[in-house]
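All protein chains of the complex are present and in place, except for one that has been dropped.
Let's turn to subunit A:
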Amino acid sequence: MYDSYLSRIFGDQADKFRESKVLMVGAGGIGCELLKDLLLMNYGEIHILDLDTIDLSNLNRQFLFRQKDIKQSKALTAQKAVESFNHNSKLVAHHGNIMDTNMFPLSFFKQFNIIFNALDNLEARFYVNKIALFTKIPLIESGTSGLKGQVQPIYPYQTECFACIPKEQPKSFPVCTIRSTPSKPIHCITWAKNFLFPQLFGEDASEQDKLKPQDVDSDNKAEIEALLKESNELLDLKALVMNAVPEDDSYVYKIIAKIFKDDIERLLLIETLWTTREKPTPLEFEETKAQTFDGQRLWTAAENVAVFVDSTHKIAQRLKTGPVDFDKDDEDTLDFVVSAANLRSHVFHIPLKTKFEIKQIAGNIIPAVATTNAIMAGFSALSSIHAFYNTVEEKVKHSKMVYDSNQPARFVNSSGLAPRNNRCPACSVTRGIITLDLSQLTVNDIREAIIAKYGYSDDIGIADGSRLLYDYDFDDNLETSLDKVCAYGDVLFITDADEELDSLELFIDRGDALELPAFTLPKAVKNTDTPEDEDDEDDFALEGEVIDLDGPKRKAEDEKEPAAKKRKLDASAEIEIVEL
């Protein structure tokens, strides 16, 4: 009966779902809905992948999870939850990070006919997009934010990929605003979470960073001391935290005095900072009982002091058994950020915020609406039917990008898929999979093999991600065994030293013998309207220094920026230093 219902909707294609294996990346808001939809479509085998565990705050919309499942794996719980559904699909759950190449090597992905993304972050989306490009598997991308949502089917190299249109990166604030001149609550929250928290409780600040008297060359003793003091005081505070004993929290008052009083007094000495701004007032405070309060109401300055002492002392004790990172759901770390941000706001005459409000801001909480997730998951599942047409042309022709709008007359909109962007940093690059045994080959072995295979006229540069392994004036590693500098799952970036052939990306996969993908590399696209920098480089290489400005990063930069804009900037010989 079920089968006849499916064939009435999908026709002959219903049989193809039965024969297919699909991967669903993410079992959260969209994932729970999508898993139900994929089961209804009767897919033969569905793999569920998620690295996360279930939180209380998930339960209002992630309907496969219940209170008793909190702290359990999302992937495994989702699989268990649908066991009782009336379905015929084989289910496989993976509790792990999609970007873990040991757990999920390229061969893992190759078994699937379609990949569904139901992710909540850009990094993993870019990663799966890259995997789809290497394996040429259709990818159905989806996402929601509040009432807005969209579904984008991606047919690698045929249609726009996830990287074809630059994505807006979250903004960061200028260091000067955060460190010296905050004017909004968000500045103080950022300071507390991203500057003070790691300074006091992070692992990276070490004795090595400490400035020593011999580092400062001056005959003025007072000057030396002032300079040393300023840069070493924070490290001294960290030492206080590290040496804290459970029965004594008095050291926290030294921390408060330094951060909210002494440092502010020092800032006040720099008068020009305050000609156009209201002067901060150094904190006056009294020792009090360490405690925390109801998070829904606004705390007074004195109450924030009590919470600061309480949370700092608790985190200091926890550091003895392992590192502590900020987590919005970790009450101690949240209390610390709330009280530190509020005390700083108080000092700078900025309105204070409640713990509830700060949790939303510091935890980057984006409102999630169950209905939007359900609608977009539905379109995501339905979009997969187009992947079963016989030809790529038909698949692309029938596929649609789906998104919603706030116009009541037409809530759902769709458009045909755009062709790929020729300047896309991800899908305009020639790429393939190289199989080899890393322990058996040196850097020079693959260098020679690549030069011979693709007909480079002279030499190449080889980088593994952001690490340069070889180029014509860096040959230290030629005889180094590849397993010392590369890992399976890494991507090698190959550039032509003569810039005649296009760049190449090779995904390293495990194999017994060296095998390079077969294709003809296109000629490099010369940007003729980009002015050459080489002419004036001699003027710039001051004091006999070697200056190489044309690394792979620079190339990526050229590709992203329209030539006209670049020329305009290059033409301005002098850089205007507007504000520091």
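What we mean here is this: a contact is a pair of C-beta atoms (placed from the backbone, for glycine too) under 8 Å apart; a residue touches a chain by one contact, two chains touch by 3 or more; residues count from 1.
Keep in mind that, in the parts below, contacts and distances are computed from a predicted model.
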Worksheet entry | Listed names "Centromere protein X", "ER membrane protein complex subunit 3", "UBC core domain-containing protein" or "Eukaryotic translation initiation factor 3 subunit H", matching UniProt entry of the absent chain | "UBC core domain-containing protein"
Item to complete: Could you tell which one of A:S57, A:N444 or A:T480 touches the chain left off the display?
Response: A:T480
Worksheet entry | Among A:V22, A:A93, A:I154 or A:A463, the residue in touch with the chain that has been omitted | A:A463
Worksheet item: Which residue from A:G11, A:P166 or A:P246 sits in contact with the chain not drawn here?
Response: A:P166
Worksheet item: Given the full complex, what residues of subunit A touch the hidden partner chain?
Response: 166, 169, 171-176, 179-180, 209, 211, 215-219, 223, 226-228, 230-231, 266-267, 269-270, 272-273, 463-464, 466-469, 474, 476-477, 480, 484-485, 533, 540, 542-543, 545-549, 551-554, 556-557, 560-561, 565-566, 569-570, 575, 577-580
